[in-house]
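Note sheet for the following structure.
All protein chains of the complex are present and in place, except for one that has been dropped.
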Amino acid sequence: MPRKPIDLPYKIEYLSVLDENGDVDKELEPKLSADDLKKMYWYMRLARQMDERMLKLQRQGRIGTFPQTSGHEAISMGSIYAIDSSDWNVPAYRELAGMLYRGWPIETILLYWGGFEEGNRIPDGVNDLPYCVPVASQLLHAAGIGMAMNIKGDKKVVVTYFGDGASSEGDFHEALNFASVFSAPVIFVCENNQYAISVPLSRQMKAETVAQRAISYGIPGVRVDGNDVLAVYVAASEAVARARKGQGPSLIEGLTYRVTPHTTADDPKKYRSEEEVEQWLKRDCLIRFRKYLVKKGVCSESDIKKVDEEIDAKVKEGVQRFEELAKSEELLDPLASFDYMYAQTPEFLQRQKEELADWLNKEKKSSGSAGKAQAETARRGG
Amino acid sequence: MPRKPIDLPYKIEYLSVLDENGDVDKELEPKLSADDLKKMYWYMRLARQMDERMLKLQRQGRIGTFPQTSGHEAISMGSIYAIDSSDWNVPAYRELAGMLYRGWPIETILLYWGGFEEGNRIPDGVNDLPYCVPVASQLLHAAGIGMAMNIKGDKKVVVTYFGDGASSEGDFHEALNFASVFSAPVIFVCENNQYAISVPLSRQMKAETVAQRAISYGIPGVRVDGNDVLAVYVAASEAVARARKGQGPSLIEGLTYRVTPHTTADDPKKYRSEEEVEQWLKRDCLIRFRKYLVKKGVCSESDIKKVDEEIDAKVKEGVQRFEELAKSEELLDPLASFDYMYAQTPEFLQRQKEELADWLNKEKKSSGSAGKAQAETARRGG
Amino acid sequence: MAEMNMAKAINKALHEAMEHDERVVVLGEDVGKDEGVFRITEGLLAKFGEKRVIDTPLAESGIVGTSIGMAMYGLRPVCEIQFSGFDYYAYHQLESHAARMRNRTRGRLTVPMVMRAPYGGGIRALEHHSEAREAIYAHTPGLKVVIPSGPRNARALLHASIQDPDAVVYYEPKALYRAFKEEVPDKIETLPIGQAQVVLEGSDISLISYGASLRVTLEAAEVLDEEHGIKADVIDLLSIAPLDTTTIVESVRKTGRAIVIHEGPRTCGIGAEVVARINENVLLYLEAPVRRVTGYDTIIPYFSKEKAYLPDADRIVAAALETLEF
Partner (left out) sequence: MAEMNMAKAINKALHEAMEHDERVVVLGEDVGKDEGVFRITEGLLAKFGEKRVIDTPLAESGIVGTSIGMAMYGLRPVCEIQFSGFDYYAYHQLESHAARMRNRTRGRLTVPMVMRAPYGGGIRALEHHSEAREAIYAHTPGLKVVIPSGPRNARALLHASIQDPDAVVYYEPKALYRAFKEEVPDKIETLPIGQAQVVLEGSDISLISYGASLRVTLEAAEVLDEEHGIKADVIDLLSIAPLDTTTIVESVRKTGRAIVIHEGPRTCGIGAEVVARINENVLLYLEAPVRRVTGYDTIIPYFSKEKAYLPDADRIVAAALETLEF
């Protein structure tokens, strides 16, 4: 009867396919065509260049505070590329590459960060949820969608995203538990960038990895190099295959680093060293992916340049379309909220709408000082 | 760079010391004096006999619905006996043995289940929280108490209890994560009785054990035979020792079975077989503990009988004191709630109190039919 | 036509809804094999199977959060929270998503779900099992809040709630589950959400209530009539969000006097909103202050004393007499 070990059928692995020099592990290298690889690279670059452009727009006050995504392209792209367009995608807010790949127009994304609900108008035929701000809450929606897929007998899967900090929320636990109990076809992708705003991983959890939390739910968990788009793709494809076979959810932890501030309102100097950042910049996912593409002969250095130019143009166009939309009366109409609260606006709400309509013309600018204060506060907050 | 296992420093063990025949594993047998063993047995019996008596009281309508605790005495007693009276105890609602041992009077506990707040009046010098009904919420209080012990530099520990179902709540996750991140001296004791009302363990989690969830928090986890008070004591003592050394929290899963209905309102026939229950009744914690005590020569069969008689008398006295208190004007005064909402009752609330005071005399009994309906609903509900 | 109590009528509506719309699924703690701790989901698992009648793990945010996901995917989840005193665990999911998704996505995604929960006191239950905090949901833009007062309207309103294209909180006055029986027609009925009913006509005073309190309000109206010759206009709100201002206002314009009755705490409760709407629309018709006969701003006393907390006919009658003598 004494003390005996319970053997648990779990091993948590670390997966890496493509190293910083662009050299690949031949055995693990996924079978992706040149077109696939180019497409992945293209959207990763689009996300990167857009992120850089958004920073300028934010500094100019043309959009509001936003979370930068540079450095997260590999996790986003490697995982989203493993599902089909008929599958579902439940994002958090750092998966710009994946959203662009899924078909979200540049101007739509800019509208969101510019303070317009229209930024969440999911494009036709795109099976995505919009950005989710309340941390970890989206994981339960993904679990529910996966459960619904089982209930309806659809052979689809859903991929969802969250950060290292999000894995501390109760909703993370409930989502993985529900998904595992009901064998829901969900791929939980943790973008472990080692910070939750200022809070480092060591303050977020005592566990060595997020991946090992899979053991709590009796599901497969793996940690991958989050700057290695091929490793992420391999892990995600394995998880998708299991999910399609009815084997339920998986947890994938992509280990990367938030080389940017948390958002444009954040000042990382308060909580971490420049050196730390420098180190991780060297491991950038795009640099190594480009090396790989060139070594593999998928594209030449000049192709790469062309891509950047192409994308610059695309981003410019998108920004222009955004600027026009952001000026349009329709989008600037605060009355719209009344129309979208319910399928049919109840009478009392209709009255409130008329009340506001009456005021809108009369509305005066709020006093200068208050105005300044708001802008000032906006810079610090959120 | 390839796929390589991450070695994690965890092994989840199963611990059992005392078998169903009352035979003990000599190496693991804890060094407990005859007095210790007698005391443990005495409170376990007290809990058992009180539980049986409460069932009668409930059937007679003298107390309300309550969760039966027979079968949970070993987990409760084995763990509570590992801490000192200066340590803290954060119960759920199935730890009757432990609460009695900590010094909760029988009548106080009966008052609680009889519908009186006074049932939560913690006795002087007892460092316990009261019963906690909202499942898993108490685990965060224990974590906070443990964090406070560290902040104040007190070398104390806190033990807290929860069920298998409770381990599905987000608060469970947040509590273990906080406790581990802050190395709080908390012993988390899961009373895994394999059911959450009607929901079996297999519907609650896909994981093989609750104990393995310790891995998510980088803390020690162990599953023990929950009908083996010695095994629980050994595991708890080890956890307490680690906590006192500043090594943080531990998770102990006591595997038992809820041989009773969930509460007096529950009908287990709807969701499980009599056979299953029979099987587990054989493993009862008191039967084997008694055999052990006799074999070990700690008590004779006749001592055992004497204990039962002693306890019967004690319970009778307690029930009598309860019956008197339950009739006392003071305890039946609904105005008391107004006095305990805040340290000082605000003016508006004072007015409400006077408003109610004016009515209390005039109050009429509610119509017979409604009365019947209430009783009827009460039988079915919660 | 068959006589049944409210528990049975709600159960009947669930059976009917699941038969008529295969998108309807039921989930929650103990709703399957156990058929619900109040037996509201009786027979569902047997008839519709494990895919559509789902015993979930013990996690309210999980239940509501996955229901939101299911609804966005095209199902019509009807989730049960075992007692309303535990739905706070899921409030962030309801507020942040169920109530917002339509507006957030400008109509691209909607959350047609129902969250059912037994609420209110009167059954000698433990702490946290007798709360009446419906005002929290009424104060949450984007939600509808429906509260039946009897078997027939319970069934009709549950059908309306399940068919509603948006998120509905359906609170069941647990004290009424088995309080009385009523004829319930065989053919499916619905009632429009947001419309109150005048359940008794009178011109002396308006008694405005809902849920279990409506029953004591009717008792009070009877006493007022028989013992004092006072004719009360009794309004059953049926849904507290949207609140039917028109019916309330018309009644008060007629009577000039009103009392609002509910179990929940008084401050910022539904009573406050009713008073505010009366004030905004028919202040000049008021001949006396609108009285609030409600729960107090305390924790509801444990069950040995809970009846003192709950509005009863006496309190309503006395308030009515004072209002008329004002």
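Per-chain numbering from 1; labels A, B and C assigned in written order.
Please note the rule applied: contacts are C-beta pairs under 8 Å (C-beta built on N, C-alpha and C of every residue); 3 or more make two chains touch, one makes a residue touch a chain.
Computed from a predicted model, the values in this text were never measured in an experiment.
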**Complete:** Touch list for the missing chain, restricted to displayed chains, reads A, B, C
**Of C:Leu45, C:Ala98 or C:Ala135, the one touching the omitted chain in the full complex** = C:Ala135
**Complete:** Of B:Ile12, B:Met77, B:Ala92 or B:Val181, the residue that touches the missing chain is B:Val181
**Message:** For the chain left out of this view, which of C:Glu222, C:Glu250 or C:Asp297 touches it?
**Reply:** C:Asp297
**Prompt:** In the full complex, which residues of subunit C touch the absent chain?
**Reply:** 85-86, 88-89, 91-92, 95-96, 99-100, 103-104, 127-128, 133, 135-136, 138-142, 241, 243, 265, 267-273, 275-276, 278-281, 283, 286, 288-292, 296-299
**Asked** So which bits of subunit A touch the chain we can't see?
**Response** 64-65, 114-117, 119, 133-135, 165-166, 168-170, 196-199, 203-205, 265-266, 270-271, 326, 331-334, 336-338, 341, 348-349, 352-353, 355-356, 359-360, 362-364, 366-367, 369-370, 373-378, 380-382
**Hidden partner interface residues of subunit B, rising order** = 88, 117-118, 120-122, 129-130, 134, 137, 139-152, 170-171, 174-175, 177-178, 181-182, 336-337, 340-343, 346-349
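What we mean here is this: only the chains that are shown with their structure count from here on.
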**Asked** How far is the middle of subunit A from the middle of subunit B, if each middle is the mean of its Cα atoms, in Å?
**Response** 43
**Fill in**
Rounded to the nearest Å, the gap between Cα centres of subunit A and subunit C is 39
**Contacts with 2+ other chains: residues of subunit C** = 56-57, 59, 61-62
**Prompt:** Multi-chain contacts in subunit A: which residues touch at least two other chains?
**Reply:** 170-171, 174, 177, 181
